[in-house]
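Below is a slice of the complex: some chains, not all, each in place.
By written order: A, B and C. Residues from 1 in each chain.
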């Protein structure tokens, strides 16, 4: 642990400055929760045990088809990405695992593992990429990958996924996430049925290569990059896929991949009930797949999703074992700061959901006391769980104020000096 | 057939006046289609063979929660409703079957059947109603029906559905359509998982009462009357239901019951592929479940749906046997006129879909000639198939210009005199 | 004040039981806010000074076009409606004014005023109704009212609005709210330009009848009851109207009347900036104009709206004087309970917005410190302001726990006995 990027002295000093106030707030909250029949320390322990993975690509600056405005000190490769991820985990103690992307993160597995070990990091699900063409790739995915009309393209995509599994095996990963961009931009471009048959056929080949202790997560998305139809467009199709593939196949829910107005927490409930929930790609959005920071736009929705998760945990739902990851595009913030605050927002929703009085809720639901059922949720949501989150971080060696410590440490300035700019901003595709 | 409501002399006279122009247009179109390798008479025969059911409640004037503005001469019971339905079928020759609603259409089955026979009408799927409380109903559906927390309410709803099947058996119907309003208006009001378990349990009892040669159609809807969550909210849940219930259970698609932007034709393709498409409730919409006339807002979407249906027919998709019904709310038009033109719009979409050069389309799709694939659909859609539709009506004894004949016949004025107003407009629920 | 519906002894007793816990929570929160540079008592005083009107029709049970499920003890007329409104205000001390509806609330103005006075209530904006036909109305609004093609119908609608002003004058109201349902269900039904010209012409006649110290609030809505186009469809058209009419005309924002995904807080900012914000109809929604309880679905959005309002207050925006009203449809809850909790949620958002450190926020905005700007808002939102709200109620003679006191008082049972049912549930319009 001696390799952690932020000075432990600085961290200790900053924590000390905030400690008394935190103790005060924690104790007041504890009293109040006690009156509500809740033991604050149990909640804090649960929160401390919760972790969420960060994606390697999340520490770079994102953009849109119109432009990308690079930030200073962007990591130039997977080793520097891991360094940045280590900052996030050191200060939040909530993100010990990193999810890699093939081929963007290709490197010697041993070196990768050693670097991660030194930073206290592990590896989460592996992500394949057949939505863009890699340099020197033989066949193009312009017209599809796993569902392409040409069997040679499908075979190439299958092999890429199997290669991704192989890399993951070397790193200790236990899951493959498959998101494809396949679809169509024009009515008539694609035969929906044929494309889905080809996709299922190709995915069966990928599934066959899955080690026994691995799972495969398929991810649906309504649109973008395809703008008329998408092969894996919604959770209904995703559920069909998981059923067709078999018991190691599960449906991943990205919070931004749904039609407007859709009740996402209900989809989560359905997938849990039918034992097919893979887990989440967390982010927030107002319009489409905006990939904004978790809880930035609709924190109550995030809470309602966690209400389903805690309810499933509470009733010991069969086969319930979701994988959590953040998947965001940080266009105007420091990605490290966005990922730290996003992890905290996710924990906030979890902590709030833990506060729901489930016995009372069940009673109100059973008796159709609609108003009190709703108020039971709202009481948990309006509780300021900040002191619990800070205490949980502190208990694990993190920061009471992660952004404050990060800024005080001057990490961004340091890496900006160390990492010469890769050459600037894209001019966009219009 | 002597009981048909519109004078056959008038019909003949009106048709005669338009016959020459139709013959001309039909012949020109035939020539053009011949150049495109299509035999117009084959298309016309196919169109003539297509029928779509009308719902008994569709001949009354609809409304919103804000107001209902009654129209003149509204039918006062199921017998008068059948009279109005007979007009629609007499002039369009496309709607020989009527779908009944329990309890609104309760009557002596023998008398009903005799009246329908005399009008040349048959009966389509039966519709149960547990989304509103019938007069003198023992238990209320305010907080749900088939998914209610109280087993007694669920049992009442089950029995109502079984009663609906019994009525249908007496009338020669072969299907039960189940749409429920169950859901919640507040986060927390309902436990999603519990509600769905209860629904599935109740529907299994209904399914068990289904005769061997019957099918059950479950209908999903995103929202309204419930405004936070709906138990059967989308096609994914609907598909789960059909799987859980068994081989006689199918998923009904109402074109207005989806989230904004959803690609409905793709859902249709998925349900066909997995042999679970029940059929359709046709209508059109711009905002929500607007229940406007079919093809009034987005006729190209209606065409794309039919493109899937004709494609399935063409490739002889296994288990493909959809049931077609119009389900609209006619708030500002004469319901008979709206149903006649809606039936014609549905046939228009079907006729256009029949014109698609499927061999060429498959070739373009296979070779990723995106533009030509799209143009192949567009060429079919932009063809003016009006002469084909008119010819098909004429061939079956209908009207070249149904609305023109209907107006000339003075039917509305006649029934207005015969049917004293039931007492006026609702003042609405705000 | 001796006529208040809930026993003051019961109220005092219930408050006493909760007083110690509240004092504790208030004091802890005060300490924490003090550390953040905020004087809790200033916030509490501001909250205590804020009020929001309730609509007379809100105390009845709402419904949908599919059904209405009546609740027990529904008020049978405007006097009983005022009784129910008095309960809401007595316990929350936040809703001293009632907004009346013409013609539903027609009664002798003197008697009305006396009854309201005795209950400690006043009157807010008057609401006209040309979206439904009143009993014995001469001409129908089926095809429009203020924009109807027939000048006689427009004249009738103008006169109804003028009559509504007259009633309001007698009651001490100072504003007229005009929401119309005019629009079309079919492309072609209406000439957009002609309809808007006619609407503007008619509204100019209404405007001319406005007393000098009155304001007129026009309310836009995207759709429903019209389902293809609505004459006053969005804030852009509403702004044109306010400009055309003159300085006493303002744009009312109902939170549920927008297209999906629209940024409502930004519309609020624009209307404030151009001095045309009339005020609000508060409610919440997930899909359309769901009319759910304020803050029930997206409390963060409600906070963001209040963030704009407090910002305008803070910078003393010219002409800023919004009118606040709740406008909801209570289909499955006791309307009194829903209105009390909604008023509290609105105050919650206001209190949270008052906590925003505006100097810090302005600094972060100016320096494009995006993350900290966002965190500044989030810190205010995640603060549990419950103790402030309770203290403000208590200080004004209200209840610490309004729903608890209401239930303990047995008000609903009492009025159920006094108010025999009006005869039951509507069977709905499908």
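Just so it is clear, contacts are C-beta pairs under 8 Å (C-beta built on N, C-alpha and C of every residue); 3 or more make two chains touch, one makes a residue touch a chain.
Just so it is clear, the structure is predicted and the values come from calculations on it, not from any experiment.
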* Structure fact -> With 3 of the identical chains shown in place, the whole complex in this structure file contains a total number of copies equal to 4
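Definition applied: only the chains that are shown with their structure count from here on.
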* Identity of the chain that, by mean CA position, is farthest from chain B -> A
* Structure fact -> Here chain B maps onto chain C under a C-alpha rotation whose angle in degrees, rounded to the nearest 5, is 180
* Roughly how many whole angstrom separate the Cα centroids of chain B and chain C? -> 39
* Structure fact -> Per the C-alpha means, the centres of chain A and chain B lie apart by a whole-Å value of 42
* Structure fact -> Residues of chain A that touch at least two other chains are 260-261, 263, 300, 368, 370-371, 374-375, 378
* Sort out for me which residues of chain B touch chain C in the complex. => 57, 62-69, 104, 131-135, 140-143, 181, 184-187, 189, 222-225, 227-228, 260, 285-288, 290-293, 296-297, 329, 331-333, 424-430
* What residues on chain B touch chain A, complex-wise? -> 142-143, 149, 184-194, 196-197, 222-223, 228-229, 233-237, 239-240, 258-263, 265-267, 269-270, 272-274, 300, 304, 307-308, 311, 317, 361-362, 364-368, 370-371, 373-378
* Structure fact -> In the complex, the residues of chain C that touch chain A are 21, 24-25, 28-29, 31-32, 35, 260-261, 263, 286-287, 293, 295-301, 332-334, 337-338, 341, 348, 368, 370-372, 374-375, 381-386, 403
